[in-house]
Structures are given as C-alpha cells and as structure tokens.
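Here it is, the structure in full.
In this view, the complex is presented without one of its protein chains, the others remaining in place.
And now, chain A:
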C-alpha cells in the first residue's frame, strides 16, 4: 500500500535521515540553550543600570550577537567552513552541521533571553538586593526562575527555527531530511520523497511546539 503511494521512498534511508535531523536538532538545541542563556544574561546584566552595567562590554556583545543573527544561514555555513573543518575535521555528515547551527541560533536565542529577563519586575530584583543577595544568587534564584516560561517558549521558537536550519544544512551535505528532500526528491525528480520528507519535518515541528506549550503553561504560576 505504502509502496503504491510512495514508489520511490526507501524507508530505511528515510528513517536514517529522520534520525539525523533529530540528532542535529537535539544537540544544537541543547548547546544553543546553554550558549544563548549565557549570552542573553551577559547582554542583560551589562546593560546600563544593571548588575554589571558596562556600556563598552554591552555594545561589544550586542555587536557580536547582531552580526551573527543577521547573516543568512546558508551564507553562515559557507563562512564557517574553515572553522568547522578545524573543530569537526570534516564538512560532511550531521556533526559538520552543528557548528553552523549553533553559531547561527545562539545569538537569536540570546536576544530572546534578554527580552525574557527584561520582562522581570525590577522590584523583585530590588527586593533580592535589599535582602543582601549576591549577584550570583540574583541570577540563579531570581532572574532564571522568574523568567522560565519565557525562556522555554523562546527555546521552542528557536528549536523550530533550528529544524528548518538543519534542512538547509542538509543541502550542503549534512544529511537529514532536508538533504533527502533535495538530493533524492528534487534532484532525481521524486516528488513523493520530497513530500514525505516535508511531512516528517512538519510532524517534528508540531511535536516541538506542543511540548513547548505544555511545559510553558505548567511552569507559569502567574
């Protein structure tokens, strides 16, 4: 039945490609979360009038974030080829896509983290200060816990963007569903392969959104 509808789909290859997409997305989401959180905190904390208020540092971080956020992803992959070769040792396979995925999405998430932190009631930070909290205590006991719903919904949006980035990375040889759709689907004129790859990517995106929404609302006690 499946073979009549999708005559050109090799199911083991499709499964392999799905695994690659999930692998690239999962690893890059985790690393993006950590890096983006750090960068976002740095952006927030160095902004004028804040805990580590420092105009110079703030503008340096802001420039780095803006530059990497603005470069179109497909160009970023090419620009990062030497860096990727140095880190991963190859330009082929799922691992080779990771540096570009992370460098492309961490600054994006950092901005979301910064926005989430700005939403925190200033009075709560003042209250923590008035109790004699250290900056580290303020970061880990106030800033991060009080912004978790926004941090989670932000990483959900970022994760979905990352899934589409993996598809683009696939075109330049990183494997995954994007690669399959392009090489097997488009290049060989197998529309059914393109279709099923698209459907699988959509399923992944919907699942991520569903999980993200559930976690966000469970965490939000406001």
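In this section, a contact is a pair of C-beta atoms (placed from the backbone, for glycine too) under 8 Å apart; a residue touches a chain by one contact, two chains touch by 3 or more; residues count from 1.
Keep in mind that, in the parts below, contacts and distances are computed from a predicted model.
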item	value
Choices "Carboxypeptidase-like regulatory domain-containing protein", "Methionine ABC transporter ATP-binding protein", "HTH-type transcriptional regulator YugG" or "Aminotransferase" - which one is the UniProt name of the chain not shown	"Methionine ABC transporter ATP-binding protein"
Hidden partner chain, touching residue among A:30, A:127 or A:207	A:127
Residue, one of A:20, A:146 or A:184, that touches the chain absent here	A:146
For chain A, the residues touching the chain missing from this view	121, 123-124, 126-134, 137, 141-142, 145-146, 148, 219, 221-222
